[in-house]
Each structure stands twice: as C-alpha cells, then as structure tokens.
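What you see is the complex with one protein chain gone and the rest in place.
Just so it is clear, A and B label the chains in written order, and each chain counts residues from 1 on its own.
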Amino acid sequence: MVRYIIRRLFELIPVILVLTFIVFTILSMTPGDATTIILGSDYTPELGAKLRVELGLDRSLFVQYFHYITNLVQGDFGMSYVTRAPVLDQLRPRLANTAWIVACAMFLCVSIGIPIGIRSATKPNSFFSQCAMVFGLMGVSMPIFWLGLLLILLFSVNLGWLPSSGMDHGVKSLILPAITLGFNYMANIMRTTRSSMMEAIRQDFIRTARAKGVSEHDVIYDHALGNALMPTITIIGMNVGTLLGGVVLTETVFSIPGMGRLLVEAINQRDTPCVLGTLVVMAICVAVSNLIVDLIYAYMDPRIRAQYGAKARQA
Amino acid sequence: MDAQQNTLEIKNLTVEYLVDDEVVHAVTGVDITIPAGKTFGLVGETGAGKTTTALSILNLLPLPAGRIVSGEIFVNGQDVFKLSPRQLQAMRGSQVAMVFQDPMSSLNPIKTVGEQIAEGMKIHREVSDREALSQATKMLELVGIPGDRVAEYPHQFSGGMKQRVIIAIALACNPDLLIADEPTTALDVTIQAQVLKLIRELKENSRMAMLMITHALGIVAEVCDFVGIMYAGRIVECGTLADIFDNLRHPYTRGLFDSLPDIENRRAELKPIPGLIPDPMNLPPGCSFHPRCSYAKPECSRDLPQVRWLSDTHYVSCHLYNETAENML
Partner (left out) sequence: MQATSTAGPITTKKEFYAQFKKKSIAHELWLRFLKNKTAVIGLVIFCIIMAVAIAAPWLTSYDNVVVKMDIAARLQPPGMEHWFGTDELGRDILARIVYGARVSLLIGFSAIFVSLMVGLVLGGAAGYYGGKLDSVIMRAMDVFLSLPDVLLALAIIAAFGNTKLNLTIAIGLAFAPKFSRVVRSAVMGVRDNEYIEAARSIGALDSRIIARHVLPNCIGPIIVQVTLYVANAILTIAALSFIGLGIQPPTPEWGNMLASGRTYMRDFPHIVMAPGLAIFFTILALNLLGDGLRDTLDPRLKH
C-alpha cells in the first residue's frame, strides 16, 4: 500500500509539470508587451528593451518555462508586474482565507449531503425523499453567485445576523460564503449518495445479509453504505475542481480577500506572473486533492488494496 | 401429526406481486410439510413460483411489490407471520438459513469471507470476535476450503468456491432448516457434483431439514426424501421420492420425466412438453396446465382441480383423479 502511495506521488509530478506548462503557455500568448505594463508611465523603448533582457522575455518559451519551474520549486513565484514585489507575498495571506472557506464548504457538504442522501435512499418514496430530490435538483441548478446575493439580502440586510463581506468577524464571516460555495456541490453529493445507495441496496449480497439475520440498521449503514461510499467518493473527488472554480465567484460576492479575488484582479491588471501564480497554486491543489481521493478510494476497495498490500499475507 | 415434529409447515400460502398496476399470481394455495431431518425437493420450471415460496418463509419478499395474501408458515411450530421484526431477525440465519442461486453476486465485495461467515455467529450467539473468526475458519474447512483463506475477499474465489462460502455462511449457526434455491444451477457441471456431494454429506451428518429448490430431477433423485412438483404457482403433485419417481400421476410430472433425454435409447425423439409456461399475470382459467395437457377434458378449462390424496404421503391435483385413484396416464 505504501508503495502504491509513493508511486502515485511520483506520478503527480509530471501532471503538475504539464499543467503548469499549459497555463504558462496560454498566458505567454497574451498580446501586448509586459514591459509597458511594468514600467507604466516610465516606459521608454530603451528601458523596455533592457527590462526584457533582464526578465528573460527575449528567450524562447521553453527556456522561460524552465526558469520559471526551477524558481517555482524554490518557492519563487516571480515578481508581480504591478506591485513589483514577489508574487508569493500576495499569495500567502490570500491562500489562508481561501483555504478556510473551502474547508468549511467541504465539511458542510459532506456532513449534510451524505446523510440526507442515505436517508432518502432507504425510503425512496417518502415525503422526505421527494423533498430531498427537489432540493437536489434546485441545488445543482442554482447559480451560486446569485445565491450569495440572496443570502446577503436575507441574512445581512434584512436580518442583520451575519456579515456581508470581509473576513473580519471570525467564524461568522465564514458561514455565508461556505454555504454559497458548497451549495451546488452539496446537492451533487446528495444526489450521488442517494443513487449509489439505491444501487447498493438492490444488490444480491444485501439479500444474503438480511437472510442471515443482520439488523436492518446494519444492512443499510454497514453493508450497503460501505459499498455505496466508493462511487460517491469518486464523484466527490471529481468535483473538487468545481469548488475551486466557485471560489472565484464566492470571494467576489462576499468581497473576501482570497485567491479567487486575487486572480480576477490580476487578470484585470494584466499582471501575468500573478495570474500564473494563482492558477498554478490552484492547479496543484486540484491535482493533490484528486490524488487524496484516489488514495482513499484505493484504501477502501479491497480489490485494489489486495493487489498492493495483502499479498504478503497470503503465504 | 405433532406440529412440533415438523421443522417447516407451509399452509395454503398465496403470494402476489404488484408490478406496474398489474397483479402477478406468483404462488397460490401451496402446502409444504418438512419433518425434522428430511429433505423436500420443490421442482418446477423457471417462473413456477419456487423462489417466491422460499422467500416467503423468511419474509424476505421484495417490498413494496411482493405481498403475502393469505396462508400460514410455521417454523419449528412458530407462526412466522406473527413474529415481530426483531424476532424474525433472530430466526433468520439461526433457525432458518438460505442459500441463493447466483453465488457471483451474493457476497459483499468489501468484506472478507471470514467476516461474512462470522457475522451470523456474532449476531445469534454470544461469541467474541476472535472466537467467531476461528469458528469461521472451521466452517470453511467443513465446506472444503483451506482455512487460511479466511482473510480473503470474495473476488479472490471462483464461482464454485463462492457457493461453498455461502453454504458455510448458511450453516454457521447450525440452522434447523436450510433452504437451497437452485444452489448448483449457476455452476459448472463438475463443480455441481462437488457441491451436491457436500450437501449430501451435511444432510447425513446432521438433523437439518432442507428445502431444495431445483428444476433438475437428477438432483432431486440424489438428495431428496420428498418431492413437490410446482406449476404456475401451485403444487400439482406431491409425495415421497418413490411416489413421484415410480408412481407419478400428474400429466405435467409425466411431461417433466419424459422430456429427460434417454441415455440408453439415443435414437428416440426428444419429447418436450408442447407450449409455454403461462403468463402469471394472465393465468388460464381452471387448471393452469390444461392448454398444454394431452389428457385435458372439458372440465379442465372450467374448474380448478381439487387435491386428491392417493396414499398417506402422495397427493395429486388433477381432474383425471376426481373419481378414481388408479393411474390414468
């Protein structure tokens, strides 16, 4: 099992390299001259040419990329065109804020979505289940930036319970953004859990378990759920990316100083190193979380586990 | 007959399914009695209602479609339909155990076979985890699988071995009644023979009663003491092994035996029963077999035939025997 983990970690590296290369290449095609942006009103053709050489912008794409990666590995994300300071300085505080919101959102989604999904699968024709299905459908169709605005109208403007922007109020600041960010995701998880539970309950081994005298509670929460969790985890994993996509929107709605807002600002200011930096960090996060989900899945599925671990026991 | 003597008594069982607003008459008026230690073979073609009968014993019918309309089932003298869910759960696996037809999908893929065998023991008896697992190892060896495979997962076993694991699970708590629903049908012929041998050994070594559901008369001959022939949800003939094999009376039973190819006379033409099994949503009036019966009389399409006892052990349900007990075939 450990060997499997190490192998997957190694496989992560080329994935990240390719991802960063793609992003790098796309952004390098930005028309316009970086030097004009950096120098601003101080721009003269001579200064511009000097700066180009200094920044290595006259070299080929691959050379530039190579330098970028070698710097990146040492923690140097380059210099922002706008602040003239290391991009990393901008990234660091923002990353924490974003991380908090994403973590809260995931926690909410999993802890609410999965139980509702299970409950509505065990009694598929009940009122609860019908409501859950309707909620699920609304949930995946809801544009989260609109949801955010509505939540602000209700909870900030009308009721005054929660802040409408910023991160200054501790936990209270996290609630609305987390709900907004996770809304689609939670509905997705709920629907997936429901359908994979229903699928699992239909299986023959459930009949065997009942015939053995296993209590209905254990049939559902041990036998069925154990099998249903695996496709659910796969779907959860596949959609972590959408959470990161939603981060941009949520932070815009709630004016949160995070990675998403930084990305938008950087794009608007044509600050390519900053854009690159944010996208690279986000891509790495997605790749790592995909890996984590894959590993959890591999751990849970004895067919995979047996391939890589239990062989030693078989002597 | 002292009711306590009989491990299983099914009286006048009628079961229906509700599918898309249509009623499927799966089982109608079925009586089965199995004394302790004896094996009852329930024979019939696919769709005759055998599995439904078996599932009813443990009240395992698929909800919401399946409905027990009427009848009583007594296991060791207890009325199954009057049991609370808890009592029913206590009975399943410990007094009555079931082996299903398709071994490939009947085991939970994410639990070891040892865990699955031990699970029943932990539910029905006060045993520690370690004790249960060690018993599970013994059960595996009982069914002919090396005990050290107790920590393996179902996907690491072949079809025949999976079926043995399922038998091990069924026997783990020493049930009084074992229901085997076509236990060898999904297996290769050679594996079939092995599993049958195992079943026969178990039968000889214990006082376990068995309900063996099958469509193969050969298996019945090997293992069963009593035989019930089922057609379109009803038992049309029932008796001891000798009654049925040497003294059969019902035209359908005759058709079943005749359709077996004769290995001695290979030039003889095969004699299948003409026609098809009736649609259970739309059973023919009167005797359900009459459209395919070469002995059919006018009353066969009007009236349901009554049960006629030909001896202490042998009864038949056919209009041919309304007046006489003599063999009319």
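FYI, a residue touches a chain if its C-beta (ideal position, glycine included) is under 8 Å from a C-beta of that chain, and two chains touch if they have at least 3 such contacts.
The shown structure was predicted, so the numbers you read here are calculated from the model rather than taken from an experiment.
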Revision key, fill the gap. Listed by label, the shown chains touching the absent chain are A
Practice item. Based on the whole complex, identify which of A:Ala85, A:Leu153 or A:Ile292 touches the chain you can't see. Key: A:Leu153
Check your understanding: Among A:Ile179, A:Met282 or A:Ala298, which residue is in touch with the absent chain?
Key -> A:Met282
Practice item. Consider the whole complex, including the chain that is not shown, and state which of A:Pro86, A:Pro231 or A:Gly245 touches that chain. Key: A:Gly245
Practice item. For subunit A, enumerate the residues touching the unshown chain of the complex. Key: 15, 18-19, 22-23, 26-31, 137-138, 140-143, 145-146, 149-150, 152-153, 157, 241-242, 244-246, 248-249, 252, 263-264, 267-268, 272, 275, 279, 282-283, 286-287, 290
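Criterion: only the chains that are shown with their structure count from here on.
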Revision key, fill the gap. Distance between the CA centroids of subunit A and subunit B (whole Å) is 54
Review point. Across the complex, what residues on subunit A touch subunit B?
Key: 125, 203-205, 207-216, 223, 226-227, 300-303, 306, 310, 313-314
Review point. What residues of subunit B sit close enough to touch subunit A in their complex?
Key: 58, 60, 64, 85, 89-94, 97-98, 100, 102, 105-112, 119-120, 123-124, 151-153, 155-156, 166, 169
